[in-house]
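Got a structure for you, questions after.
Note that this complex is displayed minus one protein chain, with the remaining chains in position.
Chain naming follows the written order as A and B, and within any one chain the residues start at number 1.
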Amino acid sequence: MSRSKKIVRNLVIFLGLCLLFITQTALYLTPLSAHEHSERSLHYGPSEVVHVEDFDEGKYILAKYDKWFSCNSVERTLGFFWRSGGGSNGTENDKTKAVAFSWSASYEHCVAYGIINDDRVKRIELTLSNGQVLTQTKFYDRMFLILWTEKNGNNYFEKLIGYDASDKVIFESELP
Amino acid sequence: MKIDKGLLGGSTLLLLLSLLAESDRYGYEIIKELEHRSDSTFQFKEGTLYPVLHKLENNGYVRSYMAKGDAGKERKYYQITNQGKKQLVEEKKQWQIYSMAVNKVIGGDAHAFA
Partner (left out) sequence: MLSPKGEKYIEDILSYVKFSFDRYAIKTELESHLLDKIEDYTKAGQGEDAEQLAITDMGDAKEIGLELNKQHSPLVGWLWMITRLAVVLLIIVDLFFVGLPIAMSLFDNNPLKDIAKANIVYNIAVNKTVQLDDRVINFRNVIYERNGNLNIIYDYYEARFWGARWSLGSIGIISDNLGNKYFAGSGGGGEGIRPIRRRTVENFSNEAETLIIDYDQYNRKYRVEIPLKGGIKNE
């Protein structure tokens, strides 16, 4: 076989192997396809993506699906692939509460997220166990997410408060 | 009489493929065989055979492999491929047409070559 034929043959084999890799692993070329496939394989969704936020290992995807809300994480891996970091399943929105929320931690990356049921809530304040206070006033289609990192083992979720425009407490909870 | 035309002129492909269709051969073996069968009619710079052989390989008419010959020396052998065999049939046809035409022109007996 001449060299130019070998090159063509190698390219065909290469594409075949790429296809095998892409189809048979949980690695995807875009963050959203990793997200969608992970939801489907966990038998949830397809959700409506409300907001995507970067963090240093990938992206958080804030989404709604029927009566549930979720915050999936997708991570960069092997250079240019994306994989789901877990958390694609939803939490049911308890509409009796002014704010329905959840939080999760994966290694040092923590995220609190939720949905605002009472439109009077204009500001979300998150208190961590080390006393640090994180504030969020920007909402995405009534949803919010707050990121923080946990390094010394004392930096976990402690309390979430929702304030109205005049700083009156509308909602306060220590447990999701 | 000695003919020196670069390598073997237009019939190079026909001659090389014919020799390789008989058996796998290495470069020097091909040269000796050409010389022997043509009673030294074909003479050329031996080194120029190799670019031609490598070209045949690039075209897919032959492939090569390393093997030890009778004397136990490791040599690069050339083997005709199926594509090369097809090309040989084609070259033979063209050669017959060509030689018949030449013979007709010079008034020889074309049927002797048919």
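Just a few scattered comments:
Here, contacts are C-beta pairs under 8 Å (C-beta built on N, C-alpha and C of every residue); 3 or more make two chains touch, one makes a residue touch a chain.
Predicted model, so just to flag it, every value in this text is computed and none were measured.
Checked against the hidden chain, the listed residues A:24, A:96, A:152 or A:166 yield one contact partner: A:24. Hidden from this view is one chain, which touches chain B at 26-28, 44-48, 50-51, 54-55, 57-58, 73-76. Chain A meets the missing chain through residues 3-4, 6-7, 10-11, 13-14, 17-18, 20-21, 23-27, 37-38, 40-45, 65-66, 68, 89-90.
We take it that only the chains that are shown with their structure count from here on.
Chain A makes touch with chain B in their complex at residues 1-5. Listing the residues of chain B that touch chain A in their complex gives 57-60, 63.
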